[in-house]
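Just one protein chain is left out here, and the rest sit where they should.
Take a look at chain A:
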Amino acid sequence: MSTIDARFKLDWPGFSLDVDLILPGRGVSALFGHSGSGKTTLLRCLAGLERAAHGRLCFKGEIWQDEHHWLPTHRRPLGYVFQEASLFPHLSVLGNLDFGRKRASTVNRIALEQAIELLGIGHLLQRKPDGLSGGERQRVAIARALAAGPQILLMDEPLAALDLKRKQEILPYLERLHDQLEIPVIYVSHAPDEVARLADHIVALDGGRVVAAGPLAETLARIDLPIRLGEDVGVVLDASVDEIDADWQLMRVAFAGGSLWTRQRDLPPGRRVRVRVLARDVSLAIDEPGRSSIQNVLPARVEAIAADEHPGLLLVRVTVGASRLVARVTRRSADQLGIAPGSAVHVQVKSVALME
């Protein structure tokens, strides 16, 4: 019983939510969807900030909501990070951190020091929130949620209110959370790159309904996903640094089924990394390409073909060993090459994004 079992039915004018989910009790689960898809409402239902008329929520065997029970938010051992940091302006950073910690039960208390260290805010403790930058505030807000020793961390687009630079500032901290936290994290986002970077598990929502759910790599490789991702269609591979070519400033990462060359980064061999390959950067060839600027050519087999958003395009899912890639090709080229499920092809990968 280490899972989160959630069922919510809610009817508002112009919006309804109807979900029935089992979320893993470990790792980062992304609630993903466009605005209005109900992802934030679902998160608020999990926190008890919204009360679905019909709902059942069982957190690791403990009933938080059903027909007879309702555990109010302040009695749920959770941490919640809002889109805007929402720090208490009348308290210092330390006062904010202490707010939840003082009220938490002594069991499951993550040391305050650990939260401060994890988010790198030790130098800010005596400051008032209005003297902090947007990125610093959000880091304090995350640390505040953690300092209360939650058994689950809920995050509602914690990066959405920040500009690109601040996002880049916070993402490494979120990755550290991902690596070091023992508790499950539910992360709401509409940004595919954040999801690809941080999530282990994905729940795609559209119009208040779950349209896809499952482990990240598997779910992203589905080419029939009913939500429009546009240029962000692609897969995520778990890989490790395999070889470094210092002369050419390149680095090879190996995944189950092959390896890819990418720009060298300051990472030691053996280091585990996550690699994102977008469908638009993958092309297909029947014959092994001869002289080409593209360094990454892998033998593959076509598994499935599906229509893309544009009628002139197709998404082709191929298997490379035990892994899957998705390629975006024109309908005409697929026809001319005679590509069909089962065809042997060569995939050419033009670019990969490395996420530590």
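Rule of thumb we're sticking to: a residue touches a chain if its C-beta (ideal position, glycine included) is under 8 Å from a C-beta of that chain, and two chains touch if they have at least 3 such contacts; residues count from 1.
FYI, contacts and distances are computed from a predicted model.
Peer 1: UniProt names the one chain left off this complex as which of "LrgB family protein", "tRNA-(Guanine-N1)-methyltransferase", "Electron transfer flavoprotein subunit alpha/FixB family protein" or "Molybdenum transport system permease"?
Peer 2: UniProt lists the chain that is not shown as "Molybdenum transport system permease".
Peer 1: Just name the one of A:3, A:16 or A:86 that touches the chain not displayed here.
Peer 2: Answering carefully, the residue with contact to the hidden chain is A:86.
Peer 1: Hey, which of A:10, A:47 or A:253 is the one touching the hidden chain?
Peer 2: Of these options, the touching residue for the absent chain is A:47.
Peer 1: If the hidden chain were put back, which of A:148, A:212 or A:225 would touch it?
Peer 2: If we include the chain that is not displayed, A:148 is the one touching it.
Peer 1: So which bits of chain A touch the chain we can't see?
Peer 2: 47-49, 72-75, 78-80, 82, 84-90, 99-100, 103-104, 128-130, 132, 137, 144-145, 148
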